[in-house]
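Note that one protein chain is taken out, while the other chains of the complex remain in position.
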Amino acid sequence: MSAKVKEYPGQEVKSEDIKQGKVLTVHDRPNAKYMWSAGIAMSRFLNELKNGRIIATTCNKCERTMVPPRVFCEQCFKPTDGWTYVKDTGTINTYSVSFIAGDASRLKEPIIVVVVDIDGASPGMGILHTMKEIDWKKVKFGMKVKAVWKPEKERTGAITDIKYFKPV
Amino acid sequence: MTEVAIVGIGCTGFRPITPDLSYKELMFEAATRAYQDAGNINPRKDVDAFVTCAEDYWEGHSIFDEFVPDQIGAALRHLFTVPSDGLIGLATAYMLIKTGEFNTVVVEAHSKISDVTTFTGIVNFGLDPIFNRPLGGHPYYMAGLEMTRFLRESGNTREQCAQVVVKNRKNALSNSYAAHGANIAKEQVLESEPYFDPLNRLDISQPCDGGIVIVLASETAAKKLTDRPVWIRGIGWISDTSWPESREWGRAVYAELAADMAYKTAGIRNPQKEINFAEIDDSFSYKELQHLEALKLCRQGEAGKLTEEGETEIDGSLPVNASGGLLGMGYAIEASGLHRALETALQLRGEAGEHQIPNVKAGVAQSWRGVPTATGAVAVLSVEVK
Partner (left out) sequence: MFGKKRVAVVGAGLTLFRRYMKETGREMCYEASKMALDQAGLELKDIESVAYGSAPDAFDGMHMKGENMTDASGAWRKPFSRVYVGGGTGVFTADAGWWHVASGQFDTCLVVAEEKMSPCCPHPAQAFTTIFDPIMDRPHGTTLIWIFALEMHRYMHVHGIKKEQIALVSVKNKRNALDHPCAQLGAKITVDDVLNSEIMCWPVQRLDISPTSDGAAAVVLASEDVAKKITDNPVWIDGVGWCIDSTYWTNRDLYYPDYVECAARMAYKMAGIKNPPKEIDVAEPYDPFDYKELHHMEGLLLCRKGEAPKLTAEGVTQRDGNLPINPSGGLLGVGNPIAAAGLMKVCEIFWQLRGEAGKRQVPGDPRTGVAQAWGDLMQYGSVIVMRR
């Protein structure tokens, strides 16, 4: 704030004031629902997850194998050249451990969040997932992990067809 | 100070739904076409800035800016999002080039409105939450209110509005990009179900999906990239009051003032003589008449008569929406304004195919951001640089 200014605008209110109705509020809820077309690349990716496999696309020019798959190579700006299966194992690129749920309440069991660089894809091609079957204090960078899949009849074609990754 | 030209155009065409493609894939196609058209530029090297136009709630993602760079070649490049109409995105790119620091700038806008299952809910969500939303009802009643006032003040008639629908949907049959071409009779429009009186169902444009990418360049760069530059001679954009209660409902003030801005820069003193054709917003039938008058392309109260007499047909004295407009092409949310510019440019390049207007030198593209806004832009495009 400029030292020349003595008064600065703004009136604070407290959350108790709002809860107790001392501050006039208007409530509304959006009616906003979407059904996104997955498109060519992700439709195939999701269908393959249902089959218990992870699929990637390849670009011959920069020689990358990319997951999540895409129909365009964003580095070369050209269509990707083909599809290839990659493994459902990988290494931990980075991880964090959440003690807070989405609504800001505390979790009894922490969630271990990981970025797993997938084996068979180019280096650093990670996906976001969670990890289980390990004490969070024992997780390490570079640790080898493997996907634990839902049983076939429970898979719907979603990233959660992989339940979590576990240490190898 | 440099002049600015459109040097590349890419459009996927518009369809009512696109279930086979994701929005990323639509954008990739439009971008690929545009860069090829612009002398085969490489977005990874040759583009100095990228402008995308998108609103979170149309897309269903917050901070939609996150999701745009890769498919238009802008990963780790100088891109940003303008949540506004595509024509305002064009104005932004225009300003960037005018600073002298940027030579080639890309503008992108798309519609994937078919991904939205609660379209009315989203439009409603744009209303002021304290004063307007609690009234309930479908927000397009605002267009009905405006139409009543406009017809009363201007003297244009309900039937003349219906004629706009007939013309534009027929024009769209000659436009391979259009989603809603049809042969409709005036009586059908007048007899279609009343929706927001006096608007009937057929007076209202239908949504569509599609993507557009336009490449702009400075004068020096343009000369290297294309032998058919379309010069942006002037561009203006205005926001009238955000309070619907305070508006002058009969007039499209935002279009009047934006046109003044654009005409001034373009050196246009007599729009009726100097502008050969127009691509303007007709999201609701009456809007074409209201905007025509606001752009001073005809005298006040005359737009309806001109339409009735066929002067705004492709072979008339002032072709309006030869592309089919929004009524014929489809309502493509933020891409609608960019589509106005695209069609104007195609006409000036002589590339409009079946709906080409002969001998055109200068045209006007105009957009409106739709209910409940009073924001719009106007661009004057020409084959002549000055």
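The first chain written gets the first letter, and so on, giving A and B; residue counts start at 1 in each chain.
We take it that contacts are C-beta pairs under 8 Å (C-beta built on N, C-alpha and C of every residue); 3 or more make two chains touch, one makes a residue touch a chain.
Everything numeric in this text was worked out from a predicted model, so none of it was measured.
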Shown chains touched by the missing chain? A, B
Of B:H78, B:H138 or B:R299, the residue that touches the missing chain is B:H78
Pick out which of B:V107, B:L257 or B:A294 touches the chain that's been left out of the picture. B:L257
Among B:I122, B:L225 or B:A365, which one is in touch with the chain left out? B:I122
Can you list, in ascending order, the subunit B residues touching the missing chain? 1-2, 55-58, 60-63, 65-70, 74-84, 88, 91-92, 94-101, 122-123, 125-126, 128-130, 236-243, 253-254, 257, 261, 369, 372-373, 375
Contacts from subunit A to the absent chain lie at residues 1-5, 8-15, 17-18, 23, 27-28, 30, 36, 38, 42, 45-46, 66, 68, 70, 74, 93-104, 110-111, 113, 115, 124-130, 136, 141, 158-160
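The definition used in the following text is that only the chains that are shown with their structure count from here on.
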Separation of subunit A from subunit B, taking each centre as the mean of its C-alpha atoms, in whole Å: 36
Report the residues of subunit A in contact with subunit B in the complex, numbered from low to high. 26, 28, 30-42, 70-72, 74-77
Within their complex, state which residues of subunit B touch subunit A. 18-25, 28, 32, 35, 42-44, 57, 60, 69-71, 73, 75, 112, 114-118, 120-122, 124-125, 129-130, 133-134
